[in-house]
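For this depiction, one protein chain was excluded, whereas all remaining protein chains were kept in their positions.
By letter and in written order, the chains are A, B and C; residue numbering begins at 1 in each of them.
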Amino acid sequence: MSFTAYKDTIEEGDFVFCWISREIIKPIHVKAGEVLGTRFGIFSHDDMIGSLYGAQISSAKGYGFIHLLHPSPELWTLSLPHRTQIVYTPDSSYITQRLGITVGTRVIEAGTGSASFSHSFARTIGREGKLFTYEFHEPRYVEAKQELEEHGLTNVEITHRDVCNGGFEIEENGASKDIRANAVFLDLPSPWTAIPNLSSVISKDSRVGVCCFSPCIEQVTKTVEALMAHGWSSIEMVEVSAKRWEARKQMVRRVDDAVERLRDVKRRKDAGIQRRKDDIAREALEGTEPSIGDKRPASETPQPEEKTKETGFNPFGKGVRVRDGDPQWEWINVSKVESDIKSHTSYLTFAYMDPNIRVVNPVEEVAEIIA
Amino acid sequence: MSFTAYKDTIEEGDFVFCWISREIIKPIHVKAGEVLGTRFGIFSHDDMIGSLYGAQISSAKGYGFIHLLHPSPELWTLSLPHRTQIVYTPDSSYITQRLGITVGTRVIEAGTGSASFSHSFARTIGREGKLFTYEFHEPRYVEAKQELEEHGLTNVEITHRDVCNGGFEIEENGASKDIRANAVFLDLPSPWTAIPNLSSVISKDSRVGVCCFSPCIEQVTKTVEALMAHGWSSIEMVEVSAKRWEARKQMVRRVDDAVERLRDVKRRKDAGIQRRKDDIAREALEGTEPSIGDKRPASETPQPEEKTKETGFNPFGKGVRVRDGDPQWEWINVSKVESDIKSHTSYLTFAYMDPNIRVVNPVEEVAEIIA
Amino acid sequence: DKPTQLITRGQCVVVRLPSELTKMVVLGQGKLVNLGKFGTFCSDEVVGYPFGQSFEILEDNKVKPIGALLQTHDEPEDAEYDNATDELIRNLASSENNQQIINIGTKIQKMTTAEIEELKETGGAGVGKQIIEKIIASHDAFDKKTVFSQEKYLKRKQQKYLRRFTIDYAGPSQVLQFYYQKDPSRVLDMSEESLGMMMNLANVRQGGKYLLVDETGGVVLYAMMERMRGEGMIVVAHENEHPNHSVMAHSNYSDELIDSVVKPINWLQFFDPEEEKIGWTDFPQDIIDGMTGSKRQQYYRRKRRATDVNHAINLVESGNFDALIVATTLHMPSLVEKVLEKVGGSRPMVFYSQFKETLVQTQHVMAKDLRVLAPTIFETRVRPYQTIPGRIHPVMSMRGFGGYLLWATRVFPKEGITAVGRGI
Partner (left out) sequence: DKPTQLITRGQCVVVRLPSELTKMVVLGQGKLVNLGKFGTFCSDEVVGYPFGQSFEILEDNKVKPIGALLQTHDEPEDAEYDNATDELIRNLASSENNQQIINIGTKIQKMTTAEIEELKETGGAGVGKQIIEKIIASHDAFDKKTVFSQEKYLKRKQQKYLRRFTIDYAGPSQVLQFYYQKDPSRVLDMSEESLGMMMNLANVRQGGKYLLVDETGGVVLYAMMERMRGEGMIVVAHENEHPNHSVMAHSNYSDELIDSVVKPINWLQFFDPEEEKIGWTDFPQDIIDGMTGSKRQQYYRRKRRATDVNHAINLVESGNFDALIVATTLHMPSLVEKVLEKVGGSRPMVFYSQFKETLVQTQHVMAKDLRVLAPTIFETRVRPYQTIPGRIHPVMSMRGFGGYLLWATRVFPKEGITAVGRGI
């Protein structure tokens, strides 16, 4: 239920996403008396009951903190372990927008996989919509079925099926169910074997959109050929690439300050030399050495760096731990891309079918023109 | 000559790039008495002679200006008409860097095309290097040959040849020339037909790198298969994508100012209403109308916008022409990508061959392990 | 409910032309739609067909339904498709053919512009096809071209002369594309993928109650409406006397439905609610009955306005919005601080900007605000391909704009906690 509408206060039995860090989001069912162990400490479910969604709570020992978040398909996606097959939000949201999936849309999804996209579909199509999702891998089917039920996604029907061989039709009381899909999403190793099976389950009185999701370009070629062969048109493959950016600060280090620093270093070194010279003079040595043909000292014997730091002109805080944005210095806002980007998820091949479109054979015309 | 070393002052006969705008760069040979006509006016060659490279000169009438630039391979590339086959700098510079092309490298290029990359190669390989470039399209060959000569690129040898059928070998005095290429660049519709012809012209005692430049992915597949079949290894295809960014300013428009503006509009409207009310009272009408149950006026009759502009509080300069960065307002630096980006040039397939590498058959081992 | 499957009289639709440009058109009864050089058709002719249908313009503003907008070898029914592909590959494999190709230019095209204009004026069925045939016939080098370049040439000519069009549903994506093509700055350079991602990140759905700032002329509003289909509430905060939702005119939603969902409020009302609430007392019924027609109308209009303004103000005062969605050129860092109290616990906040720099500034501010969890800047970009087997490659050039998103979650910090270890 919590996936379909917001509530404000956490009650016993509620589903809560415990936000531990950007990398660790732990979904739990709240049960009085239980605890959640994390690397930031142990958190009592009793403390959660009665808290607001969004609240920050402290661990039993009081020094670690987590946030209690409300379920949403996007958080669910983030909470999944990375090794699972996940359609991430940049892909899923674009597919949803481009296929015009909205309240009331009837959607086919195969395979279910981690069910991350299923949750997103279920949210978007609302009560009047319906998602038919198919999973051929049995353990994954069983897990997804249970999750969808626990999450109260009543507009989703999951079927254990190899749609490539078994097709999409669902028997109910001896008859085929009326699926009438307006949109189809195929995340299969060989979508081209499933495409021929779609004709009986898609809407007969409206335009139908399909999106096939394949990592390799050769799969795209086969998919496009199958789509063409089965009457789909407006075929276009696209890639979605998404990046995450981080706000940073860069210190404004002016060259004038660099010059001043060098001047300062030199001044202090000269002073040191002078001191040394004085010492030498005091000891009444011959005294020619320090000035052989050279007005200024060579830099062979620089001051120890620690000393430079302590006493010198240090406009850039060199050697000191400077916090980004420390108001002692001047900064400009900069941005940095996340260090590891997902440079490829899959190719998205879109196509459309409208059973009502009356076709004149364009080949003849082309042949005519070119001939 | 001017492509191989800088000079400072323009002399008669010199090659000059007249920079008219970012889009129009006109290469000319300076000749006393001649003129250059542009949309910014007519420029006399006589004015150019004796000018410094980099100088700005004015048109005969004095109101238009152009810059006189020194030749370079990168400017040459920019000056070419866009419909020509051009390998642009982001691609050519990466290929050069990745193949380790440097002073002394012996390079094969097919086809020459617009010769934009040839100029870049010639610059990088220097006097000790050698570029063998092949063009099968005769008019293009003739044009390129003339250009390369005019530009003094003496380390380039251009051959009119279909390398797919005719191979790369060059006869000289009845014998084959010693080409010994260390690097190969193939910009051909079907590089896989040229790859078998490379073995006799590449270096026998060093590692050789090849880069094939193809727009379609199916060409890459065929290329990779041909490279594998002919003993090339470390095969990797990459894409180079380059974007141009423009520095802009965005006005800092604070919501507090927006509130003040709304308050000001209202104040002035109220004043208007009051004036109208006074008028009405003066005319001794019944007077209930303007205040039917409503303390404040409805906004059905807003002030004409012009008036608002002239007299009101206008923190964002609405309706006024504001120049980016005008110090009357507060701005932040932003950047915008060029409106039309080159989203694809070609796929770059790299591979390496070292004739000395002694190979143990790895297939057997794999077969052993998997068996 | 508004029709989304079949083309209906009176509806606003998208007309897609062979040139890949689009037009927004209302299909009034008997109304003639002028597509410039592509011809003119009568609205009535297309009513009843499903969306996505293509047509060819015949004589007398009539149309006939056709299979596709452009004739290419990638038609599904193309029995010769495989042969063409084979031939292409053979052509690519041999460079000989390309050796024959010479530049296509006006020089080698013998048909004059005057001749083309004349043909166009004689008009009638198949005029576009006739022009193309003549051009090809008069094109010396056409038979010397490879299939590959013949097709490109054909496509270009078709885009220029074919009297064809397609009718598409005017959904938010289509309306966005229409404005984006015309002038991207009107929709803040927003791409379809940014719009879609905003909808998902903000968890927009039936029955939600949202706070929106929208400077795209209503594209974001329309996308939200479409994902709510009339159920829920959108409070739209704006900086002028009236919000600019001109895009909603293409949405085919009734004014009643829009008014029941969309509640505009300006920033003055938003931040100074007590001052801006409109005091209202109903008049006794006998006084209303005694009013003249126009006065009574005015009375009801004012009552309505007072109710609306007060309702919007009350919605903002009670806060607890299910999402904050912002697409504005206002200075976001200062806006965020003032508005985020209105957002419910654990609800998403999504900010759109043309410029990453704006969001970077905002993220810096958010990173110090304990009421905000995990602010994250996203850039999402779609790259379309030429999707013809044997010739697959990304399109060679495209618009570079698209915008950036900042996503964050509203949270309630425990008192006395510092920012350390908050996972920002």
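By definition in this document, a contact is a pair of C-beta atoms (placed from the backbone, for glycine too) under 8 Å apart; a residue touches a chain by one contact, two chains touch by 3 or more.
Please read all numbers here as calculations on a predicted model, not as lab measurements.
K.L.:
Of the residues A:44, A:58, A:190 or A:314, which one touches the chain left out of the display?
P.N.:
A:190
K.L.:
With the full complex in mind, choose from A:5, A:60, A:252 or A:320 the residue touching the hidden chain.
P.N.:
If we include the chain that is not displayed, A:252 is the one touching it.
K.L.:
May I ask which residue of B:40, B:313 or B:329 touches the chain that does not appear here?
P.N.:
Only one of B:40, B:313 or B:329 touches the chain omitted from view, namely B:40.
K.L.:
Have a look at B:246, B:326 or B:340 and name the one touching the chain we're not showing.
P.N.:
B:246
K.L.:
Across the whole complex, list the residues on chain A that are touched by the chain not included here.
P.N.:
Interface residues of chain A facing the absent chain: 83, 136-137, 162, 164-165, 188-190, 192-193, 215-219, 243, 248, 250-256, 258-259, 261-263, 265-266, 289, 292-296, 298-300, 302, 332-345, 347.
K.L.:
Can you list, in ascending order, the chain B residues touching the missing chain?
P.N.:
Residues touching the hidden chain, for chain B, are 4-6, 8, 19-22, 40, 52-58, 64-65, 67-70, 72-74, 89-90, 92-94, 96-98, 100, 102-104, 120, 123-124, 126-127, 205-207, 217, 220-221, 224-225, 227-247, 249, 325, 333-335, 347, 349, 352, 354, 356-363, 365-370.
One rule holds in what follows: only the chains that are shown with their structure count from here on.
K.L.:
With centres defined as the mean C-alpha position, give me the chain B-chain C separation in Å.
P.N.:
30
K.L.:
How far is the middle of chain A from the middle of chain B, if each middle is the mean of its Cα atoms, in Å?
P.N.:
Taking the average C-alpha coordinate of chain A and of chain B, the gap between them is 31 Å.
K.L.:
Multi-chain contacts in chain B: which residues touch at least two other chains?
P.N.:
Residue numbers touching two or more other chains: 217-218.
K.L.:
Could you pull out the residues of chain C that touch at least 2 other chains?
P.N.:
356-357, 361, 383, 389, 392, 394
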